[in-house]
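And then chain A:
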Amino acid sequence: MGVFKNLKELIKGMGITGKHLGRHAITIQYPEEKWTMPEGSRGVVVLLSDKKTGELNCTGCGLCEKACPTGAIDLDAPRGEDKKRVLKKFVVDNALCCFCGLCEESCNFCAIKMDTRYEMSVLDKKELIWDMGKLQEMGKDVDYVDTRKKKKPKVAKKPVVKPTEDAKPEAAAVNPGDAKPAAEAAPDKEPEAPKSPDKPAEGDDKKTESGGEN
Partner candidate 1 sequence: MSDPGSVGIAFWILSAIVLISGLLVVSLKNIFHCALFLMLCLTGVAGIFILLHAEFLAAAQVLVYVGAVSVLMIFAVMLTSNLARKKIVQTNQNALVAFVSCVAFVVGALWLIKGTEVWKFATEALPANNTMTIGKLLMTEFMLPFEVVSVLLVAAMIGAIVLARGEEA
Partner candidate 2 sequence: MQYYLMLAALLFVIGLFGVITRRNTIGILMSLELMFNAANINLVAFNRYISGDGLTGQIFAIFIIVVAAAEATIGLAIVLLIYRNWRGIDTDSYSVMKW
Partner candidate 3 sequence: MSEYLSVLIFAVTGAAIVLFTFFISKLIRPHNPYPEKGVTYECAEDAIGDSWIRFNPRFYIFALIFVIFDVEVIFLFPWAVAFGELGLFALVEMVIFILILFFGLFYAWKKGVLKWV
Partner candidate 4 sequence: MGKLKTEEFVVNMGPVHPATHGVCRLMLTMDGEKVVKIEPVIGYLHRAIEKVCENRTYPQCIPMMDRFEYVTSMSTNQVFSQACERLAEIEVPERAEYLRVIMLELNRIASHLIFYGTTAMDMGALTPFLYGLRERELIIDLFEMTCGQRLTYNYIRIGGVSKDIPKEFIPKCREALDIIEGKLVDYEGLLNENPIWLIRTKGIGHLPAELATSFGVSGPVLRASGVDYDIRRDDPYSIYDRFDWKVAVCQNGDCYDRYLLRLEEIRQSISIVRQALDGLPEGNIKAKVSPKFKPPVGEVYSRIENSRGEMGVYIQSDGTTKPLRVKCRGGSYNQLQALPYFGTGGLVADLVAIFATLDVILPEVDR
């Protein structure tokens, strides 16, 4: 009979909710317990520093600025007299950033990273514009795999050895061309290592362009 069937269904529904009533909640009680952010979660943008020297890895190449779809990154790295870029300003506007991770992927110097931190609510929106110092400080103890091992020594050495020439190597470093996957697949590194030297040409263009602008 319809009535009884309906009644049965209604009771069944209650059964389901009743069943859950006895179960334990799945809630994560936020401030006390926290969700462990998986590797590679895209939280705030930070600038990484060299683990040894404590200096910023960023070379001011401007690739991330160009890759950023929202214009959140504003950097200024004019070339000094020695043709070497000096990072003057590196500002990330967290209000504009859409946490897409493109900057991290575009950077070949392990200089910018999306950290897993996310607690950054502020009372004043101006505090969301992070300058270099803040970015560096945030990135202080961020753990990262240094993928630029081969290049780093070069970068480090070059100024010492031959300051005038450093435009070149940098270019080579900058442009792994389509080596985007390189940065992405940071953990499993094999495929990109060979790729990066492949296409210097394009990166070169880009670099000079940006250089010109700056």
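Please note the rule applied: contacts are C-beta pairs under 8 Å (C-beta built on N, C-alpha and C of every residue); 3 or more make two chains touch, one makes a residue touch a chain; residues count from 1.
A quick word on the picks: all candidates are chains of the complex that A comes from, given by their letters.
Keep in mind the model is a prediction, meaning the values are calculated, not measured.
This complex pairs chain A in touch with one listed candidate out of 1, 2, 3 or 4: 4.
On chain A, the positions that touch candidate 4 within their shared complex are 6, 9-10, 12-13, 15-17, 20, 26, 37-42, 67-70, 98-102, 105-106, 114, 177-178, 180-181, 184-185, 188, 191, 195, 199, 202, 206.
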